[in-house]
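And now, chain A:
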Amino acid sequence: MGARDDWRRVRAIAWKDLTTERRSKAGFNGVVALGVTILVLFGFALGPEAATLRQSAAGVLWLAVLFASVLAFNRSYQVELESGALDQLLLYPGARWTIFTGKLVANLVFVGLLMTIVLTVGAILFHVDIPTRWAELLLILVLGAVGVVTLGTFYGAMASRSRAREVLLPLLLFPMLVPVLLAAMQASKALLVGDLMSEAGAWVRLLIAYDLIFVAATHLAFGAILEG
Partner candidate 1 sequence: MDAMNLRFVVAAYAVAWAVMGSYALYVHATLRRAREMFERSGDRAKGES
Partner candidate 2 sequence: MTVTAASLPSTVAVPRPGRWPLVGVFALLFLVAAQVTAVMISVPDRDMGHLQKIMYVHVPAAWITFCAFFVVAICSLKVLWKGGERDDLLAASAAEVGAVFNALTLMLGMIWGKPTWGVWWTWDARLTSTLVLLLIFIGYLSLRSFIDEPERRAKWSAAVGVLGAINVPIVYLSVRWWRTLHQVQSAPSTLDPAYTLGLRLNAFAFLFVMIYLVRRRYEAAALVRAAERADESLALGGR
């Protein structure tokens, strides 16, 4: 079983995840609709003055994506749970971490699509202008998404198999995401509203470090939570 076989497995699992019934359009549409609804509610909470909305846009957009993504993370394991497929997956020869990576990739694609739509709608609702440093902003979006999805996929594996999964996943996940959210929100805000302290660079470095650390740590720890 070489490395190429492992990556083939990753691709297979990711593809399966993205195309199964649970990942159907209905599911995706629902999550996107929720994200947009959250945006609207924040709009009611903070608006309607354009100045306030523009200032809070970065934070609100990330929160909307986060809250909607939580649904995706729990559902990521739903099919396996219902059909007992997880045990079958474990019977196949191959590295365990590939299961995690496969799901991680699938969730990344899902959240990526979610972000594209929610951020577009959010930019309109919150009077956001495309910044000159949009490439940097894109980088922050990607790094932040990786951080959120990595831990979300990991904790989702546990929460979805426990009682009270709806409350357990956010309860475990949100405190752990504080660095990612802080960095992503502050860096995004700096790029959108004016980077007075040139802080975006520092936050990007934090995001990179965080992502590297936790992508590694979750892969190492996944074996412990997969069985049992």
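A few notes on this one:
The criterion applied here is as follows: a residue touches a chain if its C-beta (ideal position, glycine included) is under 8 Å from a C-beta of that chain, and two chains touch if they have at least 3 such contacts; residues count from 1.
A quick word on the picks: all candidates are chains of the complex that A comes from, given by their letters.
Bear in mind that the values here come from a model prediction, so they are computed numbers and not experimental data.
For chain A, the touching partner in this complex, chosen from 1 or 2, is 2. Across the complex, candidate 2 is touched by residues 151, 154-155, 158, 162-164, 168, 171-172, 174-176, 178-179, 182-183, 186, 197, 199, 202-203, 206, 209-210, 213-214, 217-218, 221, 224-225, 227-228 of chain A.
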